[in-house]
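Please find one structure pasted underneath; my questions will follow.
With one protein chain withheld, the remaining protein chains of the complex are depicted in position.
Now for chain A:
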Amino acid sequence: MAEAARVNETDRIKVKPNVSRSDRVFDIVNMTLIAVSVLICIFPFIHVLAISLSSSRPIMSGEVTLFPKEFTIEAYVKVFSDPSMIRSLGFTVMLTAVFTLFCMVMTIAAAYPLSKSNLKGRGFFMVVIIITMFFSGGIIPEYILVRNLHLLDTMWALVLPGLISPFYLIIMISFFKGIPDSLEEAAEIDGSSHFRTLLRIILPLSMPVIATLSLFYAVGRWNGFMDTLMYINSPELYPLQLKLYQLIQNNMATELMRNEVAGTANMMPESLKAASVIFATVPILIVYPWLQRYFVSGVMLGAVKG
């Protein structure tokens, strides 16, 4: 896309070397408005970062906006020396990795047979899967199921119920369908089994879609909060989002009791709250720029189908 834009740009310059004045005004106004939008987008992060690096006096008097005042990393020292926070981070990383691996294995195992249009029973299987995209039992029957399976308060309650997303499965199926049949037929003539064909021919050709869907599963798990709230009780199994949510409740409590002086005694310092928010955000921000193109391509894949 960037290539095309560049080519187009040079074309335009050739056609019309002298850009008109109103055009230039338009460009300046347009780019300024976009720059403002971009600033609004990142401003909250910068503000929270500034708070997390400031001392409590300037925070309380409302002096901190974009830059830290009376710089200190004390809040981060506290966050990193809190063993429950580090454990929660470790658990979330492990959970996300396990979840993503299981999801991809299941999604690929389902997508490969279903990408073959001559598979007997394919139509029935597809209907069975597509129905689940439009109707679900709801969270209470799901909760009862998880409880009956004795998964409550285990890591598996956060893994098993979400193994295959029908949307991602359909993206995967249409990608597999796009791989030329001749490749598979050639392999079959050479005596390759279906398993072998999948592993040796299909998967190496599907790396872009595998990367994209892995990312979607991983981000969904990393950010997922509702099921952790429903299924997890033990503090040692708190994923980062649940841990952070307690902090937000603490925030809300402060907000609601702001007139009652008595309640302020056990409140967390603002910088510590801010540092925790940054702590949970940074992992996403670190991977995001490198993986952005996969995210975008994933949306395109979904849009072509849907």
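FYI, a residue touches a chain if its C-beta (ideal position, glycine included) is under 8 Å from a C-beta of that chain, and two chains touch if they have at least 3 such contacts; residues count from 1.
To be clear about the criterion, contacts and distances are computed from a predicted model.
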Its UniProt record identifies the chain omitted here, from "Cytochrome c domain-containing protein", "LutB/LldF family L-lactate oxidation iron-sulfur protein", "(Fe-S)-binding protein" or "ABC transporter permease", as "ABC transporter permease"
Residue list for chain A contacting the dropped chain reads 1-2, 4-6, 8-9, 11-12, 15-16, 22-23, 26-27, 30-31, 33-35, 37-38, 40-42, 44-45, 47-48, 51, 59-60, 62, 65, 106-107, 109-110, 112-114, 116, 119-120, 125, 128-129, 132, 134-145, 147-148, 160-161, 163-164, 193-195, 198, 219, 222-226, 229-230, 241-242, 244-245, 247-248, 251-252, 254-256, 258, 270, 273-274, 276-277, 280-281, 284-285, 288-289, 292, 295-296, 299-300, 303, 306
